[in-house]
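Let me give you the structure first, and then I'll get to my questions.
Only one protein chain is missing from this complex, and each of the others stays in its spot.
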Amino acid sequence: MALEEIKDHMRPGHSACPGCGVAIAMRLVLRSLGDRAVIVVVPSCSAVISGVYPNSALKLPAFHSAFEIAAPTAAGIANALKLLGQEDRPVVAFAGDGGTFDIGLQSLSGAADRNENFIYVCLDNEAYMNTGIQASSATPTFAWTATTPSGRYGRKKRLMEIMAAHRIPYAATASIGYPRDLMEKVEKAKQIKGTKFIHVLAPCPTGWKMSEDVTVRAAILSVQTRVFPLYEIEDGKRYRLTQSPEVLPVSEYLNIQGRFRHMHEEEIERMQQEVAEEWEMLVHRIETYA
Amino acid sequence: MRELLTGNYAIAEAVRLCRVQLVAAYPITPQTPIYEKLSEWQSQGKLGGLMMRMESEHSAMAACISASLTGVRVFTATSSQGLALMHEMLHFASGNRVPVVMACVNRALAVPWAFGSDQTDTLSQRDTGWIQFYCEGNQEALDTVIQAYKVSEQVLLPSMVIIDGFFTSHFVEPVEIPGQSSVDEFLPKCEAPRRFDAKAPTFVAGVVDASRYFQFRQGSFGDMEKAKIVIKDVDEEYKEAFGRGYGLIEAVDVQDAEVVLVTSASITSTARVALESLRKKGHRAGLLKIKTFRPFPAEEVQEVLNGVSKVAVVDRNISIGKEGIFCHELKAALYPLNSRPIIFGYIAGLGGTDVSPEILEGMVMDTLHRDEPEDSPTWISGD
Partner (left out) sequence: MADVDSIIPISKGTTEVFRTGEWGLRKPVYVERISPCREACPAGTDLPGVFFLGSEGDFDQALELILEENPFPGVCGRVCYHPCQTKCNRLQFDEAVEIRAIERAVADLGFAQPKASSLSNPKSVAIIGSGPAGLSASYFLARFGHKVTIFERKQEAGGVLRYGIPEYRLPKEVLKKEIGRILSLGITLVTDKRVDHVTLMKLRGQYDAVFLSTGAWLPRKLGVPGEDLGNILYGLDFLAGDKGRAYVEDKKNVVIIGGGDVAIDVARTALRLCSPDSTITLVAPEGSDDFPAIPESINEALEEGTNIIGGYCPLEFEGNGKVDLARFGRTRIEQDPETGAYKMIPVKGKDIFLKADLVIAAIGQVPDLSVFPPEILAKDVPKVCVNNFGMTSIPGMFAGGDLVQQRASVVDAIASGKRAALAMHMRLASEETANVTHLKLGNGSSLSVQAYMKGTPFDFKRVVQFSGLNTLFFTKTLPHRSKRLSPDVRLRNFREVNQGLDGEAAIQEAKRCFYCGRCVACDLCFLLCPDLSIVKKADGGYRVNTDYCKGCGICVDVCPRQVIEIEEQDERASHG
């Protein structure tokens, strides 16, 4: 569709850090929702950005729910709207990586199991940023955070696989470095009934220790280095890549982030191997289940 | 229509009659028959609306809250561990001023693990800002659910309708089931505010500063106070429409009583039997049933107990570190009186242990023979 027809549903004046990736992600998602959507936010950067009483940065009706319940909150609203004859109104929940990978995982799983009708957008900045940069299970290996000062030991959970295991109709990764790809995915999700999950990598200059102007660059590099490939999974079984950019070595992505600055050569190599391994598995699924 | 129903099924009938639009629940003994009965009706097309079979009680209350904010009538039910798990959401519901009605079937809280009736689960949620009704029997449970919707939808505070696990939930009693049209007349369609209007978008529950928080809390407090009047009015209206009313409290033979036994829920029925026996033996015993626990009917109990010399409170619950909770709240409610009864607290029935009429008689006799109040309650195990 022509970009001129789409309106923004977000307002300036919000208190996101300069260069905030979450703000960009929210803005792009909100652009694609139309005027009748209902938004759920939970404690995270996205809630703070949405505004402090009595002001709102959102032009759509929204509700600030509790940390771990973005999914059942959205499901409750979706079902109530259906009962009120307003099933055409999309319900979209925003949660951070903490609220999705960790504390919110159970309730997200329950909602996905019931195939509740809403779009769940995980705004993943790879740590509990709002509370001051603490590690979550979305934090990549080796990353510095305030609770993993010598670098995180664990590996980032394969949340897309977890969502696919629920056989939801649509799951996709998306990136602010590929804004049109992201908006198309939201558009597509809107047309589907059931649980839709969109995992957006939203780089954070504050938590990733980057300069504030390279947020989008980091997002593009995450895709090009295959750290965060862009793909869709339909019905938990059909995999499809949505972008196939030129491949770059993982060091291109690491070099602009202070949270990886302490890494040794062997660690960078190990990360490169892990990225290659994950990519191989993804390619295998794409080819086997296309 | 009169039928033999368990307390759980009576509640289910009330939910159906109230045309609840959305049920979000999670199974836990001894609540499960409510959930199962509603599911059965839904699969037969007898229950309108939607059912969400949730993956935890916490999520169940979460869904109830957001659906209620959207503007539909909701219901859930739980017990014990489930209610405890919901705790965060209970505050959340009250703060969101949603008219959720929840049936709670009292059951002992672990640890130790046990499944019998015990009121500690609901009473330990007394600070969450919910209206709490303790029902004596199956009929009252049905009637209270219907009244609760009307009250909550007026005052915009959530309600718990509470029954004893097994003694009420699973025991069969004859219950008068009102007709649908009479209930429709009494309780019209849900008019709860619809908070997510597409034409006038707002951001609900944004972060507030300290002074605004203070104001909102004060507002809720004031509205909970006013709820007492609404509860009374609704109860009277119900009595007129259906012939049955319960009041915030019920006083029996109190005028000349030397000892008033204060009870709640199913123990009250046992107490009625004990009262009769005591009177036959020539003891001037009276009975005070407390039905509405939140908002606490302070004025009402002050009026009943003013001038009474001794009060024995039976608590099927305990607040470790203090005493039985009904006793505790009663003492606080009577504090302003110039002449206060001496209050004796008794702990009985914990974990579902039996409370027989003899035990209650024994309590009254014990009270009669004692003159020194004690801070700590007397524990009666029933052995």
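Should a chain be cited, it is by its letter among A and B, assigned in written order, with residues numbered from 1 in that chain.
Everything that follows uses one rule, which is that a contact is a pair of C-beta atoms (placed from the backbone, for glycine too) under 8 Å apart; a residue touches a chain by one contact, two chains touch by 3 or more.
No experiment lies behind these values; they were computed from the predicted model shown.
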Touch with the omitted chain, as defined above, among B:T202, B:S319 or B:T378: B:T202
Residue, one of B:K46, B:R212, B:K281 or B:K322, that touches the chain absent here: B:R212
Contacts of subunit A with the absent chain, listed as residue ranges: 3, 8, 10-16, 18-21, 23-24, 27-28, 51-57, 176-177, 179, 205, 212-217, 220-221, 224, 245-246
Residues of subunit B (touch criterion as defined above) contacting the omitted chain: 95-97, 155-156, 193, 195, 202-208, 212, 216, 219-220, 223, 226
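The definition used in the following text is that only the chains that are shown with their structure count from here on.
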Whole-Å gap between the CA centroids of subunit A and subunit B: 43
Contact set on subunit A toward subunit B in their complex: 35-36, 38, 40, 47-48, 50-56, 58-66, 68-69, 71-77, 79-84, 89, 106-107, 109-110, 113-114, 116
Subunit A partner contacts - residues on subunit B that touch it in the complex: 21-22, 24, 49-50, 52-56, 58-60, 62-72, 88-89, 92, 194-198, 201-209, 212
